[in-house]
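Removed: one protein chain of the complex. Kept in place: all other protein chains.
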Amino acid sequence: MTPLLDIKNLWVKFPTRTGVVEAVRGISFSLGRERLGIVGESGSGKSMTGRAILRLIRPPGIIEADHISLHDQDLLSLSEAKMRAIRGQKISMVMQDPKFSLNPVMTIGAQLIEAHRLHSKSSRAEARTKAIEMLEAVSIRDPERVMKAYPHEMSGGMGQRIMIAMMLIPNPEILIADEPTSALDVSVQGQVLSIMDRLVKERGMGLIFISHDLNLVSQFCDRVLIMYAGRIVEVCDADKLHQAQHPYTRGLLGSLPRFDTPRARLDVLQRDPAWREAPSVEARP
Amino acid sequence: MSQDTGTLRDWLLSETPTSRRQARWAAAYKGWLTLRANHMAMAGLAIIVLLVALALFAPWIAPHDPFVQDLGNRLQPLGSEGHILGTDSLGRDILSRLIWGARITLYIVALVALIAPIAGLLVGTVSGYAGGWVDVILMRITDIFLAFPRLVLALAFVAALGAGIENAVLAISLTAWPPYARMARAETLTIRSSDYISAIRLQGAGPLRIIVKHIWPLCISSLIVRVTLDMAGIILAAAGLGFLGLGAQPPSPEWGAMISEGRRFILDHWWVATMPGLAIFTVSLAFNLLGDGLRDVLDPKDSPQ
Partner (left out) sequence: MSTSNAFVKRQPRLPLPPWLRGLVVTLLSISVTMLGLLFVTFVIGRVMPIDPVLAVVGERATEDQYNAVFLELGLDKPLIVQFFYYVWDVVRGDFGTSLLTARPVADDIARVFPATFELATIGILFGCLLGVPLGVIAAVRRGSWIDQIARVVALVGYSMPIFWLGLMGLLLFYGILGWVGGPGRQGIFYEDMIPSVTGMILLDSAIAGDWGAFWDAFSHIVLPASILGYYSLAYISRMTRSFMLEQLSAEYVTTARVKGMSEWAVIWRHAFRNIRVQLITVIALSYANLLEGSVLTEIIFSWPGIGSYITTALLSADMNAVLGGTVVVGLVFICLNVFSDLLYKIFDPRSK
């Protein structure tokens, strides 16, 4: 299987007054038509990785890599205009909280239609039909009404489904989902995930699923990268996560409550400074 | 000696202050370090210090008496002998008048900067703490004052009270307090509902004690920033009133009034009106620069950077 996306030695740096902050420190991985989970605590660099793939790190932040290749095309060498054609159409991203990631003063219809027309020369009416189809595909009832509504009139679960619809309209090959369910009620998380899962499978897309929730990722993904301090500390298949070797992964697993083995007191994660300095694990074939 | 300052610095920058006093001094010192790194703010501060020095030592610094007329020597240009900035229509030395005028400017600014924020703080905290009808009435009054154009209201007040520096101060203060009241009320509302105020109340503290000891100190820093940024506005308002002949009265060397005098000769003897205007501009610029810097230190959430 040739990978869709291949990343080698990716760094994300932010120069500040007190020195350079390295958010991502030389990670390498590849993505096929699979569901790849990236797990780590806050500040481990997992979100920055997602944004760096789309080249969305704003100056003064710097992205460096040997390559970020999409079908053997290095994204880092593209002009900004060519990169715009990649964004949305080839690689798309769903963000954490639909309350903030949808434009509050535009109707949902306008935002969906815009997403479609950016990458196809279709008429407004065609785009509208397509948008309604897409809303139906993410199980929105009464899409005609929703098209005219504003984001603040939607619940969190609906908002996130709309966001998924908007990001999938141009039919991208890769979807990056950056904590897509963390801001949602537990009751709708499962629904949103299953809709996303179905669409990704139907379309044969690659999915990068960024989360801090180890259990969720192990149920939902095929393969998991565990990040710590800007590096990948461990890679394993999702179903073999419980055989993970790295003490950090073991610590994360140990700090979660489990129904099958209840404990009076959960472990507290002990961090070893040596993990920070250990070289990044390659997650490429 | 250097050893001594070294330990003082260490004491101030200690990560683990041992007393409340040390923590306060440390916070102030760190703020000062941030401010010192801001060159523009330091330039502003330098100008203000210079202004204060000029005002304090005016009798010794000014080369001439600002009131002595010399009609034979009137309207001398810049750089003429004995009069670096020339003379005005009555032959008075413009530089000396500017130096003495610094006193009037500082006097007005200092008084307004005392009266308006304190009045606003009182109204705002009482309004925010009491709530209910008191709040509604006080805030309505504030709104009414805010609904007036400030300068026009000040004009009407001065018209009623009569022209003069004290009345100008009063008029400017009367128009300047409402924004402070609004701000203090907003701060009070957030502080009032916080848990530690409830804790203090449970310990038996009365409203007066809570307002004076716990709410006022927390309003101070945003108030200081606002006052510094307002200083420029106060200077400009005072100069405007002076220019209209409603502030300081002749022959007083108030800068706005000096521009008004020079206005008649603007086309032929431009420096007479230009120099006092430059003085006003420099000083209000200094206050704006310092205010911006202070805001970055004391109230970073509003910082433009």
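By letter and in written order, the chains are A and B; residue numbering begins at 1 in each of them.
One rule holds for everything that comes next: a residue touches a chain if its C-beta (ideal position, glycine included) is under 8 Å from a C-beta of that chain, and two chains touch if they have at least 3 such contacts.
Since the structure is predicted, the reported quantities are computational estimates derived from the model, not experimental observations.
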{"item": "Residue in contact with the excluded chain [from A:Glu22, A:Glu41, A:Asp66 or A:Glu114]", "value": "A:Glu114"}
{"item": "Contact residue for the chain not shown (choose from B:Leu138, B:Ile259 or B:Val297)", "value": "B:Ile259"}
{"item": "Per the touch definition above, residue among B:Gly86, B:Gly101 or B:Gly240 touching the missing chain", "value": "B:Gly240"}
{"item": "Options A:Gly19, A:Pro104 or A:Gly204, residue touching the unrepresented chain", "value": "A:Pro104"}
{"item": "From A:Gln89, A:Ser122 or A:Gln191, residue that would touch the chain that is not displayed", "value": "A:Gln89"}
{"item": "Chain not shown, touching residues in subunit B", "value": "140-141, 143-145, 147-153, 155-162, 232-233, 236, 239-240, 243-246, 256, 259, 263, 266-267, 270, 273-274, 276-277, 280-281, 284-285, 287-289, 304"}
{"item": "Sites on subunit A contacted by the missing partner chain, in the whole complex", "value": "51, 54, 56, 81, 84-89, 92-93, 95-97, 100-106, 114-115, 118-119, 150, 152-153, 163, 166-167, 170"}
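One rule holds in what follows: only the chains that are shown with their structure count from here on.
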{"item": "Whole-Å gap separating subunit A and subunit B, where each centre is the average of the chain's CA atoms", "value": "52"}
